[in-house]
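Here the complex is missing one protein chain, while the rest keep their positions.
Let's turn to subunit A:
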Amino acid sequence: MALLRFSSRTRRRGADGSRMWTWFMLPGTLWMTGFLIASLVLVAVLAVGTTDDLGNPRFGFDLSGVRALADPAYTEVLARSFGYALLTCAICLLVAYPVAYTIALYGGRYKHALIAAIVVPFFANYLVRMYGWSVVLSDDGPVLRALRAAGLADGSTKILNTGAGVVAGLVYGFVVFMIIPLYAALERLDVSLIEAGRDLYGGPVRTFFFVTLPATRQGATAGLVLVFLPAMGDFVSAQLMGGPDQIMIGNLIQDKFFQGQNWPLGSALTMLLMLVLLIGMFGYLRRTRKDEAEARR
């Protein structure tokens, strides 16, 4: 009897609890649905909308905004953004790998301090950092001066207002997103694996490519996604480090909403950006699924 009562009490308690936890979830979820999901839907709807004579958006079904995307002026910008973002990913990987490797394997007791020293500046204001970076890379800045002194650059070499400047900005802005997952992967890497590679007469290069790199591939892919996402949508770097010939899709979107007042086109561009990124995300998720399935086998 007592047992029966007890069990019915726990069952009731479980049902109550689950109802209460649902109430806990509800405000935040409704808030995000109302403000974010609804607004994303609105962007999609406006992408096929029109504007009235005053430039105010009107709902409707008009594909002129979407069709305008095929304009070479826009495809060129999209291709450039894609190229810059990919290049940024590649450079971030090349820069971040040795840094993460050195800290994870040779950092010793300074490991955490070193990683903190990388992460903390990235919490500093993005604009101020980019602005400082643009000063450093300016024609009279320390980087070009050092290059000139070393004979690697002459008076006409420029970084600002070139594509290199924009990519440098993107790398500086987002390299931390590559370092952290790589560091986490390298930290988890068993050093004796590398030793085993050496013991089996693999040179440092072969050991790296056949042991270390495959073992940290998941960290690298996560880093690539984390860098690609913000790099593709960025407009500050192209604004501060590039010229009119280096604009990215983010600048176009910004322009369509602030200067150009062509909201349907701006929305269509936004949806296009979102689409590119979703395809990338989807590919990444499939990849990790596959990796996990392989790991389980």
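To be clear about the criterion, a residue touches a chain if its C-beta (ideal position, glycine included) is under 8 Å from a C-beta of that chain, and two chains touch if they have at least 3 such contacts; residues count from 1.
One rule holds in what follows: contacts and distances are computed from a predicted model.
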| item | value |
| --- | --- |
| Absent chain [UniProt protein name; select from "ABC transporter permease subunit", "Zinc protease", "CidA/LrgA family protein" or "Aldehyde dehydrogenase"] | "ABC transporter permease subunit" |
| Residue touching the undisplayed chain, where the options are A:Thr88, A:Thr216, A:Ser237 or A:Gln254 | A:Gln254 |
| Residue among A:Ile37, A:Leu152 or A:Leu200 that touches the chain left out of view | A:Ile37 |
| Touching residues on subunit A - with respect to the absent chain | 13, 16-18, 20-29, 31-33, 35-40, 42-43, 46, 57, 95, 98-99, 101-103, 106, 112, 115-121, 123-129, 131-133, 135-136, 138, 140-143, 172, 180-181, 183-184, 190-192, 194-195, 198, 229-230, 232-236, 239-240, 250, 253-254, 257, 263, 266-267, 270, 273-274, 277, 281 |
